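Okay, so here's the structure we're looking at.
What you see is the complex with one protein chain gone and the rest in place.
We call the chains A, B and C, going by the order they appear; numbering starts again at 1 in every chain.
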Amino acid sequence: MDLVDFRPTRDQFAYTFGGATPVMRIRPGTALRLWTEDAFNFALQSVDDLASEKVNLAEVNPQTGPFFVEGAEPGDTLAVHIVDLTPARSWGASATIPFFGGLTSTDRTSTLQEPLPDTTWIYHVDSATNTVGFEPRFGGGPAVRLPIEPMLGTVGVAPAAREVRTSLVPDRFGGNMDTPEMRAGTTCYLGVNVEGALWSLGDGHYRQGEGEACGTAVEGAMNVTVIVDLIKDGGPGWPRLESDSHLMAVGSSRPLEDAWRTGQVELVRWFEQLYGLHHMDAYQLLSQLSEAPLANVVDANYSVVLKAAKHVMPAVSPYGGMHALMRERAASLGTITYD
Amino acid sequence: MDLVDFRPTRDQFAYTFGGATPVMRIRPGTALRLWTEDAFNFALQSVDDLASEKVNLAEVNPQTGPFFVEGAEPGDTLAVHIVDLTPARSWGASATIPFFGGLTSTDRTSTLQEPLPDTTWIYHVDSATNTVGFEPRFGGGPAVRLPIEPMLGTVGVAPAAREVRTSLVPDRFGGNMDTPEMRAGTTCYLGVNVEGALWSLGDGHYRQGEGEACGTAVEGAMNVTVIVDLIKDGGPGWPRLESDSHLMAVGSSRPLEDAWRTGQVELVRWFEQLYGLHHMDAYQLLSQLSEAPLANVVDANYSVVLKAAKHVMPAVSPYGGMHALMRERAASLGTITYD
Amino acid sequence: MDLVDFRPTRDQFAYTFGGATPVMRIRPGTALRLWTEDAFNFALQSVDDLASEKVNLAEVNPQTGPFFVEGAEPGDTLAVHIVDLTPARSWGASATIPFFGGLTSTDRTSTLQEPLPDTTWIYHVDSATNTVGFEPRFGGGPAVRLPIEPMLGTVGVAPAAREVRTSLVPDRFGGNMDTPEMRAGTTCYLGVNVEGALWSLGDGHYRQGEGEACGTAVEGAMNVTVIVDLIKDGGPGWPRLESDSHLMAVGSSRPLEDAWRTGQVELVRWFEQLYGLHHMDAYQLLSQLSEAPLANVVDANYSVVLKAAKHVMPAVSPYGGMHALMRERAASLGTITYD
Partner (left out) sequence: MDLVDFRPTRDQFAYTFGGATPVMRIRPGTALRLWTEDAFNFALQSVDDLASEKVNLAEVNPQTGPFFVEGAEPGDTLAVHIVDLTPARSWGASATIPFFGGLTSTDRTSTLQEPLPDTTWIYHVDSATNTVGFEPRFGGGPAVRLPIEPMLGTVGVAPAAREVRTSLVPDRFGGNMDTPEMRAGTTCYLGVNVEGALWSLGDGHYRQGEGEACGTAVEGAMNVTVIVDLIKDGGPGWPRLESDSHLMAVGSSRPLEDAWRTGQVELVRWFEQLYGLHHMDAYQLLSQLSEAPLANVVDANYSVVLKAAKHVMPAVSPYGGMHALMRERAASLGTITYD
C-alpha cells in the first residue's frame, strides 16, 4: 500500500470544492498521513481574538488537497476511510461570529436585530483525561471538561455541472457536512463528478454537538490518516457512510426537512440495492429502524444523518466489502504516529 | 400514594388536547395504571385492512384522559413520569396512508403526483426475544426481527389561548411529539395552561425510528403506568424531558429548523436556570454537547429532541429533585402487572 | 333580502374560530352591517401605548360573530361577499411587537438576540385625500401619505376535527389570512366544517403591504357590510376568492413554499372543475398565468394568494354564478351608510 505524507504550506490550501489545482496525484488504495489547519485558518488563538476582526470569511475551512485519484471518472464511487484523527495542537477554538450560527439571524434568515456578541472561547486539551475544557466567558456557571471525540467537518469531491463551491457548503459532493459520524473508523462513499475526483478534507473538530448550534465546533488543527480507494461504478446520489455498526446517508439542503428527505430517500435506495427490498418495504422498515441525528443547522445547507444499525439486518458487503477491506488495511498500518 | 386504574371505554376516548371533558380528577402524586388504544383506533387488524377504507382520520391517536389535576393552575409545571410501558396486544400495525408521511407529498407539501400505495404491515410480537417482526409486503427482501422499545407518541396538556388541537399535532402543550425518548424512566415536564392541566396520553409505539419516516410507527395498544405530580411554578416554554442520563427539550414547529431552534433555545434557557450560565455560555457549551435526534418529520408540526448528557455536568436537581423522587416512587410500586 | 345590523359589545367578541357561542342565527342570503374592533382590541391609542404593556396577546383580532347560518352543513360552501369597508375611526395604529413579525426572531424562529424596539405608530385618516399619514418615530426621513385601501385581515369559519383555533392563525378554515385581496367587491368561498358554519370576521386594515412585514397593518375599527349565502355542496379544500377580475385561492402553512403549494394546487383544482382541463394542462396554463402576491409572512401560518385573471379565459360562472349574483344584491343595497 502506498503511504503518502503531506502537510500543506499556507499557500497550498484550497477554499473550494472544484476549481483548485490538485496538490498531488495518487493511486487508488493509497494511505495518506495529512495535516489540516483549523476552520478559522489559525486566526483565533486567544479569547481576545475576535472573529469579526481576525477571521477572513473568504478563507475559512482551508482544505488539505485536492488530490487527483488516478482512474477516477464521473459515475465512479470514491471511498475515503478515516483511519485516525489526532489533535495537532494543545488547544481548540470556538466562536460566535456575528450573524452566523443557528440561534441568531443570518445573511439568509435575515432580520433587523443586533447580532449576538462576537466572542471567542479557547478549549485546552488535557491529554491525561482526553478532554477539552470549556470555560465560561460571561461570568457565572461552571467550567466543564468534555471528552475529545475528533471528527472532520469537511470531506468532499469536486461538484458536478462545472460548479465550484466554497468549503463552507455541504451538498451532493459532500463538503462541510459537519457530522460527528465522520470519525476514525468511518468509510465515506462519494459519487465522482470529474476526472480524478479531486477530493479534499479539512475542518477538524476536537468535538462537536449535533447541530453545531453556534456555527463552530471545538475547531483545531488535526493529524489525519485516511486510506482512499475507488469503486468503478455505482456513484451514490448523496454521501453514504459506513461504520462497523451502521449504514448511513447524509442529506444536505434547506429547509431542514429537505435535508432529511434527501438523506432518508438515499438510505431507502441503499436498502433496496443491498437487501433486495421493494422501496415501499425499505421505507416501512427504515421508519422503524432509522436513527436521525442532526449534523448541522448552520451552514449554507443544513445536514442530517440517517443511520441504520447493521446488527438487526442480514449481513451484507456494500461496495464489494470495501469497508471491511479498509478496516484490514488500517490495521496493517499499525500504530499511527505523526511527527 | 394514590393508585388509580383506568381503562377507557370506546366512547370515553378524547381526540383533542383541550375541549374534552375530564374522565377523572386526581391529586398530585397519583400513580395511574392505564390502557391506551392504538393510533389507528384498532381499525387496522390485518394487512388487508387499508387505511383509506378503515381509518377515520378525525378519530386517530385516541387519548386516555384527560385527567384533571387538583390544584393545577396556569403557570405551573406538570410532571408525568413514565414508570412502565408494556404492549397490550400480541401485534402492532403500521401503514403508509395516502398523502401522509415524510417521503410523500401531503396536504401541505402538496403536489400533483399520485399517492404511494395504501399499504398495511402487521408486526407480530415475540415475547421470548422481545422483538416485533417485519415482513415485506411487496415481495423480495428479508423478514427482520426488531427489538421492542415501547414509547408513547402523545403526552400533552390542554393548550393556551382557548385553543383545542387535534391529537395529531405537537406544540408547546406537548401532544403528538412522537419521540422514542418518551419511554419508561422518563419524566416529562409540561407547562400548565388551564385549571386542572387536563393532561392525557396515548399513541403507544412498540418501536419507532427517529423521524417516523412513513408517518406511523409500530402502533399498538399499550399498558401504561405513570406517576403524575405538580410543581407550583416555572412552567417551561416547551416540553422538557429528564431521564437518569439526560436533560432534554422538545421543539415542534415547521419548517424543521424552527422546531430545532425552539428546542435548542429551550435547552439553553434550562442550562441558564440550572447552572447559572450566561445564555451565551450555555449556547457555546451546548454547541459542543447537544445531541439532536429527530422525533418526527411527518406530523402537523415536526419535532426535534435536544439532549444534554448529565454526566459531564455538575450534579443538579431540576424542579426540586422531582425526577429522582419519581424514580423512588416508581421503585416503591414494585413489579408492575396488568390484568 | 334580510338586513341585519350588529355591533358587538366588548364581552361579545370571539377570539377563536370554533368554540365560541354564536351571536345570532341568520338565513342564507342575508346582508349584514357590522362593526369590527381593531386587531389590538383598542389597546394602542397613541404612540405612547406600548404593545408589551397594553396588548393582551390572548385577546387580539377580536371577531365579530360567530354567526350561525341556517341549513349550513359540513361539505357545503359558505360565500361571504364584501360589499363595503369603511374606516370607523379617524386613525389607525401599527406596532412592532417584541418577537413578533417578519424581520425579527419569533417564538418559532427562535434566536438568542434582543428584540427590536417596542414601538407604536399612529396613522391619521385624511378623508379629503382618502389617505393615512405615516410619521417617522425615530427621527429622520419624510412623513408620507398612503392611500386608504380597506381590507379585512380575518374571515373564517369553525375548523374541522373538533379544533378551536385562535384568531391569529390562518388555515383551511380561512382565518387570519391577512391579504389585501379581502376588499370590497370580493367574494370569499369557505368550506363548511360544522353545522351552521359559525363564520366570523374582524381585523380591519386601513391598508397593508403584501407580506405584512412587521406583523401589523394600519389596524383600525371598521364598518363592514357583507352578504352571506350558502352553496349546498362543493366545499373547497382551501379558501377561494373571486373578484370581478380574478379567480383566487389562498394557501396557508409553513414553510412559505408549502403555503404556496397548497394555494397553487387549489387553483389547479378549480381550473379543472371550471374549464374541464386535465390537471397537467391546468398546471401548465397557470404556470404562465398565475399572479402570486404574498399575503403574510408573520402569522402562525404564512399565507400566499394565487390569482388568475379572468379576462384571458372563457367566461364561466363559478358556484352557479354566485359572485355575479352577489354583485347585483350589493348594488341593490344602494349607498351604504353607518350610524
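To be clear about the criterion, a contact is a pair of C-beta atoms (placed from the backbone, for glycine too) under 8 Å apart; a residue touches a chain by one contact, two chains touch by 3 or more.
Please read these numbers as outputs of a predicted model, since none were measured by experiment.
Can you tell me which of B:Asp2, B:Glu53, B:Glu70 or B:Glu114 touches the chain that was removed from the display?
Here the residue in touch with the unshown chain is B:Glu114.
Specify the residue from the set A:Ala39, A:Ile97 or A:Met280 that touches the hidden chain.
A:Met280
Can you work out which residue in C:Ser94, C:Thr111, C:Asn193 or C:Ser243 touches the chain that's missing from view?
C:Ser94
Extract the touching residues of chain A with respect to the undisplayed chain.
These residues touch the chain not displayed: 15-16, 18-19, 58, 107-112, 160-166, 251, 253-255, 258, 261-262, 264-265, 268, 279-280, 283.
What is the set of chain C residues that contact the non-displayed chain in the whole complex?
Counting over the whole complex, chain C touches the hidden chain at residues 94, 96, 102-103, 116-117, 119, 121, 134, 136-142, 144-147, 207-218, 254-257, 260-261, 264-265, 268, 275-278, 280-294, 297, 302, 304, 306, 312-314.
Considering the entire assembly, which residues of chain B contact the chain that has been omitted?
Where chain B meets the chain not shown: residues 103-105, 109-116, 255.
As a working rule, only the chains that are shown with their structure count from here on.
So what's the Cα centroid distance for chain A and chain B, whole Å?
Their C-alpha centroids are separated by 33 Å.
Could you tell me the distance, in whole angstrom, between the mean C-alpha positions of chain A and chain C?
Centres of chain A and chain C (C-alpha means) sit 48 Å apart.
With centres defined as the mean C-alpha position, give me the chain B-chain C separation in Å.
Computed from C-alpha means, the inter-chain centre distance equals 35 Å.
Give the residues of chain B touching no fewer than two other chains, as numbers and ranges.
Each of 254-255, 261, 264-265, 268, 280, 283 in chain B touches at least two other chains.
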